[in-house]
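Have a look at the structure below, then the notes.
Here the complex is missing one protein chain, while the rest keep their positions.
Then we have chain A:
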Amino acid sequence: LKQQNKKPSEKKIDPSLHVMTLHLSSVPHWAKYRDNINMIFEVFGIIDSAVIRDATGTHREFILRDEQHHLKCVFYEIDRELQKLIRGHWHRCVGTYDIKNGCFKCVSVRAATMEEKNHGQQLAKSTNELLKQMTRHLPEQ
């Protein structure tokens, strides 16, 4: 296997989009680096609220949580309706974090597979390390 990677921190950060798998708890932290790293996030968690429609009717809201943390999620029904989500089940969300409103804007939401449930946390741990390396030379956000 050819592995020619230098430590990412030594390299200039590629300005193109990175997909990062994270713990719910670390999303707000790493989202602060959005000016330095072009990212979208993948998170796994249990839906811990009803999936409600907001007052304006433009989007849906729900709470996603893991063992210790929770994250407010929104989904805008742009090209399709949000499928039926079951409270108490593991789900996978991909999207960006809206720092101003403190919510996770999902572009993709679906039930997580058993595999994802089992391996998701491990992926998130590794990504956390990777982001630490990438941001080591950047000023504290």
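Note that in this section a residue touches a chain if its C-beta (ideal position, glycine included) is under 8 Å from a C-beta of that chain, and two chains touch if they have at least 3 such contacts; residues count from 1.
Keep in mind that, in the parts below, contacts and distances are computed from a predicted model.
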item	value
Protein name, per the UniProt record, of whichever chain is missing from view ("Transmembrane protein 107", "Protein YIPF", "Alpha and gamma adaptin binding protein" or "MEIOB")	"MEIOB"
Absent chain, residues of chain A that touch it	1-5, 8, 11, 14, 16-21, 40, 42, 79-80, 94, 107-108, 113, 115-116, 118-120, 122-123, 126-127, 129-130
